[in-house]
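Supplied in C-alpha cells, the structure appears directly below.
Heads up, one of the protein chains got dropped from this complex, but the rest are sitting where they should.
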Amino acid sequence: MARSYLFIPGNVPRMLTNADVFEADALIIDWEDAIHANEKDEARELTIAYLESHRPENTRVYVRINSDEELIAKDSEALKGKDVDGIVLPKASRATLSLYEKLFSDKEPFPVIALVETPAAFFELGEIAAHERVHALFLGGEDFRTAIGAERTENAEELLFARNMVVLAAKANDITAIDTPFTSLKEAGLEEDCRRGKALGFDAKSAIHPDQIASINRIFSPAKKEIREAKRILKRHEEEGSMRFSLDGKMVDRPIIERAKRLLEKARLYGMTDSEDDR
Amino acid sequence: MKKEIITGSLESSDCLIRVSPAEKLEIELETVVREGFYEHIKNLLEETAKAEGAKRVRITCKDQGALDYTIKARLQVALRKFKEEGHG
Partner (left out) sequence: MRETSLATLLDKLPLQDGLTVSFHHHLRDGDAVMNMVLEALKERGLKDIHLSASALFPVHTAAAEAIREGRIKDVTTNYMNGPAASLVSKGYLAGGIVMQTHGGRARSLINKERPVDIAFLAASAIDRDGNATGSFGKNPFGSMGYAVEDAKHAAVTVIVTDTVLDKTLSEPEISAQDIDHHLVVAAIGDAKGIMSGTLEVTKDPVGKRIARDAVRLLDALGVFQDGVSFQSGAGGVSLAITEGFNRILEERKLTASFFSGGITRYHVEALEKGLVERLYDVQCFDDAAVESLAKNERHIAISASRYANPENTGRIIKDLDVVILGASQIDRDFNVNVTTDSYGKIIGGSGGHADTAEDAKLSVIVGPLFRGRTPLIADRVRTITTPGRDVDCLVTERGIAIHPSRKDLMEILCEKGFPFYSIEELQEISHRFTGRPVEAERKERIGYVESRHKEELDSLHKIKEE
C-alpha cells in the first residue's frame, strides 16, 4: 500500500545511509541504470553491507536488478537470503520473467515489481500481470518514450495509452499500479503529473529525487473528503447492519463498503484519520 | 594482470581504496575523522583484510567520513578483484 517508491543509486554511500529519512514509503535501490558497468560489483557489495547493518525498519526495500543474463545471475547470488521486500525487474517481458524464474530458484522467490518499458511488453502485458510472482506493474515512461520515438509533451499525452494499459492490466489482476517518475527536476509540473496519474487509477508513483516525495505522498494519500465519506459509509453500514442500503439517495453495496474500508486502512497507515479535525 | 585495484570514491561519506602487491600486509590510512576514529578504522581495515585472507598486499585508504559498512564493502570488493587478477 505504498504511495511513493524512491530510487536510490546503489553505489552512493551518502544516499544509502540516509535513505530512511526521505519519507518514502518504499525504496528502490538501483543496480541497473544508475550504475556504470564497471561499478556493478561495488554497488552489490555496498548495498548488501548497508542492508545488513542499517536496513530501515519502517520502509519497504526493493532492488532494481539488471536485465541481462550474466548480471542477473550475479544479482540473484548477492540477494540470496537477504532482507528485501522484492525486486524490480527491468524490461519486463515473458523472456525476462522466465530468466528471473530460472536464476532466482529459491524456495521463496522474491515478489516482483515488473517494470514495463518496452513496446513489446504491452503485447504480453496480461501475461506479465498475471504471473504469480508479479505483485505490481510499474510504468517506465522514459525508456518507453525513447523506444517508440515519441516526443515529450507538456501533458505527457504520449504516455496516456501506456498509462491506461498498465492500470488496466494491474487492476484486472488485482495488483498495484505504479506510475512512471516525473523526470524533470523542476518542481513545477510534478504535482500536476501526480494528479494525472492518480486520476488514471495509479496507486502510487515512483520518484527519482527525495524532493519529489512530499508531493507524491500528499497526492497519493486519501483526500480528507474521501476519508469523511468513507467514515460516513461505514458508520451507516454498522447502524444498518446490512451490506446494501441507500445514503444521500444513492445505493451503497458491498464493493463500495470494501473500498471505504481499504481507504480508511490506508488513511490510518499514514496517520491521516484525524486530519479533518486539524486547523 | 592489473597491478592495482581501486574501489570507492572521494565523495563525502565514501572512501577510496587502493590495493597493490607488497611483501607483507601493509595498511595506510588517511581520514578526515582522524581525531575520533583513526584507530577504529585502522582495526576495521586490518580485520577485514585478514578475514579475506590478504597477506601480501598494500592497502591504502583515503577516507572521507565513510561509515563502517562502506569501508568494509569497498575493501572486500577490492581484495576479491585483486585475487581474481591472480595475486596471492
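For this structure, a couple of remarks:
Note that the chains are named A and B in the order they appear, and that numbering of residues resets to 1 at the start of each chain.
As a convention for this text, contacts are C-beta pairs under 8 Å (C-beta built on N, C-alpha and C of every residue); 3 or more make two chains touch, one makes a residue touch a chain.
On a predicted model such as this, the values are computed, not experimentally measured, just so you know.
Although one chain is not drawn, the whole complex shows that of A:M1, A:V21 or A:M243 it is A:V21 that touches it. In the full complex, the hidden chain is touched by chain B at residues 12-13, 32-33, 35-37, 39-40, 64-68. What chain A contributes to its contact with the hidden chain is residues 17-18, 20-23, 54, 209-211, 214, 271, 279.
Note that in this section only the chains that are shown with their structure count from here on.
Work out the mean CA point of chain A and of chain B, and you get 37 Å between them. Residues 7-8, 11-14, 66-70, 72-74, 76-77, 80-81 of chain B are the ones touching chain A in the complex. Of all the residues in chain A, the ones that touch chain B in their complex are 12-14, 17, 41-42, 45-46, 48-50, 52-54.
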